[in-house]
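A single protein chain has been omitted; all remaining protein chains appear in their positions.
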Amino acid sequence: MNLRELLLLVSLAGLSAATVLGFASRRPVEVRASFLLGALSCAITTVQSVLVLLGGTLPASSLGLPGTVPASPVLALGIQEDPLSAFFLLVVSVSGSAILLASVGYAERYVPQRRGFLAGGCGLFVLTMVLVCTAGTIFLFLVAWEAMTLVSYFLVIHDHEDAESREAGLVYLVMSHAATGAILVSFLLLATATGSTTWEGIAAGAGGLPPGVRDAVFLAALVGFGTKAAMVPFHSWLPDAHPAAPSNVSALMSGVMIKLGIFGLLRVVLGLLGGGPSWWAYTILALGGVSALAGVLYAIVQHNLKRLLAFHSIENIGIILLGVGAGLLFQNLGYPALAALALAAALLHTWNHALFKSLLFLGAGAAVGETGTRDLERMGGLIRRMPGVALGFFVGAMAISALPPFNGFVSEWLLFQSFFAAFSTGSVTAEMTLSILAAVLALTSGLAAYCFVKAFGIAFLARPRSQQAELAGSPPSSLVGGMGILAAFCLALGVAPVLALDLATRPLRELTGAAVGSGVSLSVLSNLPNGSGGSLPLAPGAVALLLGAGLLVAWAVWRIRGAPATVVGPMWDCGLDAPTPRMEYTATGYAQPVVRIFEEFYRPIERSDSAPALRPPWIVLARVRRYTVEIAEPIRAWVFPPVASGIFGLARRMSRLQSGRIHAYLAYIFVTLVGLLLLVRAVGGPAP
Amino acid sequence: MTASVPAQLVAFVGEYLLVLGLSPLLLAVLGRVKARTQGRVGPPLLQPYRDLWKLIGKDAVYSKSASWVTRYAPAISFAALLATVPLIPWFVLPSPLGTFGDLIVLVGLLALSRFITALAATDAGSTFGGMGSTREMWMGALAEPVFLLVIFAFGSPAGSTQAGAIAARGVSLGIAYASPPLLLAIVAYVLLLLVETGRLPIDNSATHLELTMVHEAMVLEYSGRDLALLEWGRGFKLAIMIGLLIALAAPWGISTSWTLALVSLAVGIVVIKLLGAHVLVSRLEAGVAKWRLFRVADLTTLAVVFAFGSLALTYVVGGGA
Amino acid sequence: MPIPWILLVLIVPLAGAGAVAFARTRDQANAVAIAVALALGLVVAFLLQALLTLGALSSYGGLLYVDDLSGLLLLIVAVVGLASLLYSVDYLGRSGSPHEAPLPRLRRYYQLVFLFLFTMYLVAEANNLGVLWIGLEGTTLASALLVGYYQTRRAQEASWKYLILCSVGLVFALFGTLLLYVASVHVLGAGNSELNWTTLVSSGSQLDPGLVRLALVFLFVGYGTKAGLAPLHTWLPDAHSEAPTPVSALLSGALLNCAMYALIRIYAITLRIPGFLWTQRFFLIFGLLSVFLAALFLFVQRDLKRLLAYSSVENMGIIALGLAFGGAIGLFGALYHLLNHAATKTALFLVSGNLALAARTKDLQEIQGALVAAPGTGALLLLGGLALAGVPPFSMFSSELLILSAGFSQGNGVAAGLMLIALVLAFGALSWHLTRMLLGPPGHPYAPETRAVVCASLGLGVVLAVALALGLLLPDPLSQLLHGAVQVVNG
Partner (left out) sequence: MIVLAVQALDISAAIVLVTAWISLIHRRIEALVDTYAIQSGALGITAGLVAYQYQAPDIYVLAGLTIVVNAIVLPWLLRRVVRNLGVSRMVNMYASVRASALAGLAILLVSVWVVGGITPFAEVPSAGLLPISVAVLLIGFFLLITRRKAITQVVGLLVMNNGIFLAGIALTYGLGLFVELGLAANLLVLAIVARIFLERMKESFDHVDADALRALEG
């Protein structure tokens, strides 16, 4: 057993211990210990995954589990950690570690009985995610996958006294289970067609499958993993489930878990099937584009901070899918190096999103927890109540808005570059598609910036908009600490993405067959040649340096005429009464222009009425105007609700069959019997 | 031909000096030409410098409800704009340190500047700030796809998103660089420039009417040194955008050799080109009234059409030469 | 002389039925019940041990015959019977229980349960298909009275429907058996063993397909009614919901499997006929109909026990589909599912009994917040519900996965896909109901969880834990038994 195996076992054991400790805990110190142990195990996992990325695959045989239910290889268990697994393990463990650390303080807002459940649940959740990454057989993968769904479901309904939370959990559970069904189909098709149930075995045999089977596998995997990743139109569960969960769980789900949908998709489509026809790529690209744009557009009009973040997860999954789709397209066109570029962008964005979305959810958790409301309109001014959290949220907002020098910018930049590289493929369809998608992506990131100015500005800046916000306490230090780790990663990966990119390219050597260079060096970017053979121009470190230089110049300008005295005075009030917080720009108001511009998309229902405000002595001094805008979310009505109501309607109609009349029941038997007799006679012909 | 490190450094600093130093003047020219067109005298050409100096000497006043965002935003915004300078080939190719990033980085830096300014605008809690902030941000969001498509349109024939590479191709091709796709891309870029830099008919920096103002509403809370940084930054954002247009659309005149004489000549040429372009912009501004705010979306849509048309034409007729 | 375990299996319940008639007090009756339950458990354990070490056992001129397939059914009946009897002692026999029965009723109840068990053991041990039929008809008669135990209008309605529908079904099954006999006589000539399983299976390849085909129609309609395959299942929700809870558990956990066992025997015989696919086709038709109808019906249930009853229909459909897909994996999956379903469903019925006691209702609309109001029962219901919904690592997931994989590998991908859709539907319905029952604030005050109920719950917890463990780790003897049973069917 080498170090990598040992570390994996240690971290699995640590997470299991954290789980048990959490569920069994009676005292607060045990809850804390559970979270800390989980965080530590995650940190070990991080080290282990980096070792595997640098040192190569842990083969399936090295960590086999004892034989279990025999009868069929379908039920075989086994662990395998190839570079793709390791990369996602890295994604899981870094965010997981920070989130578990932050949870130490976050959990304290719950009554003691609930804390233990939260601790154990979070530990188990992370454990199942680690297992999903390292599963080497379809059975273990499915078990871990479904366990992950279940544990997260129980965490979503943690506050189950709330009816919305129950409903959100149910939709999540059912959709996820249906998705697992689709995954099952794709796996079973692969397993029965190749006669193997390990990734290696399937990958070896999948090349010779008939196209029909491959298409079916692809579609099933896309639906299955796409649902977990919350790809439009299989996203209905996410905007409700994430806000309903405790915020550290939202961070784990939105930051980490949905990435595993991407993992599964890459595993099946590239790892097992080795790519496919171009319509696969175009399908993924289209869904990615729609997800990105629809996600951000709906995010903009949310006033619930956590819902807003949830919709951004849909957006970012869309962005990642754009990278995956572009990678598949390039591979199909015969450009493995370009495929590697696009996929590297996707993988890096996956990690980046895991970092900044966890960061943002933790920040939102602090804000929601300390103010007791999720409504942006009731927050405000939190930057003074919780400066550390505000700084962290600020970093996260910059990163998710793809602004330099943070990590989100790097991955989106890579994505733009890969789209641009389409011009060297000579395929006009690819060129035009990717150009359109580049515009979509640009619009998306512009709107994301818009949305986060709104979110940060309304929630953290200006004056408190409610008493809750005014009286908000200060969040626990471990929460801020966890955010600090994530923020540091966001900055580090933005300034020096070289190492991260090197790690992200390691799985691609296998997946795309591109001769992607290895070794930690500044030239990693140039090892991903674009189509024309030139090197890709980006030195994020230099950008950061130039920004620093610019700050120096600004500082010089400031100081050139002596040290400035800061004068603090009242806000400029146009000479009217002193403005009150009620006069501040609201979240609704902030989003209004975009609603207006994309009216055809939102189809807002606007109502305004006015009534005279009567004051003694009963003269009309003013009219009270009320304006409401309501945005139905037709996107939520896609796929799930119609299916659900259709099923219920069908069930109600069917239930009339069980009318209670015994004669009807006898008639069913009669009809069945005669029907079968006729069938046998008609199909089988007269007896010989 | 690669230059020596000291020469590169000198050129690098020179670019900064050129843009920083020239941008108030360019603003003044803009204002003056506009005034002349409208039959007024207009401020003297050195007025912007005096204004800046005066503002730098003043203390900044902050609102009680403002946080550190308000304090640092001007500097960050300024720094982000400054960082774009080396991305554009001003007078020499390959431009010094020009390979650290490309035009997408430039878009990112402009977005950073916009983001932090818009955020600061919401900081104090004034109604105007929020209004300016939301307007700035949605206009910026609509401009981004245009910018990307324009970059693709200019860049696809050169196979690079770096302004240096695109300009180098233009210089080497000479007049053959001009082509129908280029023309469409230029039109798209000009529309983009108007939105991005807040010129008429999009925004009017001279107005303080709350129904219409965008940028002014955002910086309403600022005073003293901070305002100086913001105003200066605004000025050279215009210079940068115009400089980029020049580099992409009419790169002729940029020196490809590092001899002092040729580079000096190139500096002269670029100054003239900048002045000329500003004059053109100011004539354009003088001729239009401010549009309704939401027509910006129409404008950006039009720009998308042009940029995409350019891409399509590139495929059909080739990108020049 | 070796101990005749085979015979003891049949004698013990009969003796119990006799003994309980002499019980003077309820405690005595309860003691007899516990003694019989434990004795049966032991006897079956020894029988199974003998079976695993010696191979198939035969006795009394081949009238009784126990192979691995019978062993599986014996095991199921024994486990379910044990759980149900012990639960009965607590549920009906204990003084102070809300369902406390007066002595005469209690005596008759136990007698009928023992007879019911006897008939089921007879089914498991019969070698002659006619005797098997008699056993099944006997189960109907014994259990019809048990279904009507409460003598309420609803209970009588349910038991009447049960009696008539199942009797009709069994008449058809008898006709089918007769036709099979005709086919067998044709091959072997008249003798005394033509209806013996051992004979039929060895001469199976020569049976006349035309006649067997016809026989199959009647056998499927007949035993299918009893096994609760849609659309012949109509009696099942009524009987399961109106019977006393321990009887519901016996019906769902043991009886349905007895009928399915009969079909599996027939299936095994027809597998020997070259090129004969009708059995698989019938299983496919009934399986798909069952899973879909039941999954849809799950959505609109208002009664806890009816919900579980429809879930039984669904699971019988799953087993039928496993048999339809066939192959070693499909068969293993089907038999494994038989076992898993029996264990899980029994536990769930008993839990639902506890929950109904605690909530004082079995109306799904009214049971809310059970997890808060009755944490022990609620947690068990949750675990059981998850196990039933086929979630890993519970064992039903494994067996369903096996059946699906058999479907895909045997070229029945479309049917397997349809089955999967039905499974998802059923999952959705179950989780919908469970969410409403378990979560949220309780709608009304619950009865406190008494010690006895807590004890019973602990026992059920063990059953569920076993179901959980089975999902990942199948103990060796059980695995051997299942493989043996697959061998018996597949040859």
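Letters A, B and C mark the chains in the order given here, with residues in each chain numbered from 1 onward.
Methods note: contacts are C-beta pairs under 8 Å (C-beta built on N, C-alpha and C of every residue); 3 or more make two chains touch, one makes a residue touch a chain.
Quick caveat: nothing in here was measured; it's all calculated off a predicted structure.
Visitor: Quick check: which displayed chains does the absent chain contact?
Guide: The undisplayed chain, in the complete complex, is in contact with A, C.
Visitor: In the full complex, which of C:L141, C:A328, C:I421 or C:L478 touches the chain missing from this view?
Guide: C:L141
Visitor: Give the residue, chosen from C:D67, C:E125 or C:E242, that touches the chain omitted from the document.
Guide: C:E242
Visitor: Which candidate, C:P4, C:G41, C:G130 or C:G443, sits in contact with the chain we can't see?
Guide: Of all options in C:P4, C:G41, C:G130 or C:G443, contact with the hidden chain holds for C:G130.
Visitor: List the chain C residues touching the unshown chain?
Guide: 63, 128, 130-131, 133-134, 137-138, 141, 144-145, 148, 151-154, 156-161, 163-164, 167-168, 171-172, 174-175, 177-179, 181-182, 185-186, 189-190, 192, 194-195, 210-211, 214, 237-238, 241-242, 297, 300-302, 306
Visitor: If you put the missing chain back, which residues of chain A would it touch?
Guide: 655, 658-663, 666-667, 669-670, 673-674, 677-678, 680-681, 686-688
Rule of thumb we're sticking to: only the chains that are shown with their structure count from here on.
Visitor: Just curious, how far off is chain C from chain B if you go by their C-alpha centres, in Å?
Guide: Result: the chain centres lie 79 Å from each other.
Visitor: Measure off the straight-line distance from the CA centroid of chain A to the CA centroid of chain B, and report it in whole Å.
Guide: Distance between chain centres: 35 Å.
Visitor: Using Cα averages as centroids, what's the distance between chain A and chain C in whole Å?
Guide: 44
Visitor: If you look only at chain A, which of its residues touch chain B in the complex?
Guide: 380-381, 383-384, 390, 394, 398, 401-404, 409, 413, 416-417, 419-420, 423-424, 428, 431-432, 435-436, 438-443, 445-447, 449-450, 452-454, 456-458, 461-463, 530-532, 534, 537-539, 542-543, 546-551, 553-555, 557-558, 560-562, 564-573, 579, 581, 583-585, 589-594, 596-597
Visitor: Considering the complex alone, what residue numbers of chain B touch chain A?
Guide: The touching residues are 20, 53, 56-57, 59-69, 71, 74-76, 78-83, 86, 97, 99-102, 104-105, 107-109, 111-112, 114-115, 118-119, 121-127, 129-131, 133-135, 137-138, 140-149, 152, 155-156, 159-162, 165, 220-221, 224-225, 228-229, 232, 293-294, 297, 304, 308, 311-312, 315.
Visitor: Give the list of chain C residues in touch with chain A in this complex.
Guide: Residues 160-161, 164-165, 168-169, 172, 208-211, 213-214, 216-218, 220-221, 225, 231-232, 234-235, 237, 278, 282, 293, 296-300, 328-329, 332-333, 336, 371, 386, 389, 391-393, 397-398, 401-402, 404-405, 408-409, 413, 416-417, 420-421, 423-425, 427-429, 431-432, 435, 439-441, 470-474, 479, 482-483, 486 of chain C touch chain A in their complex.
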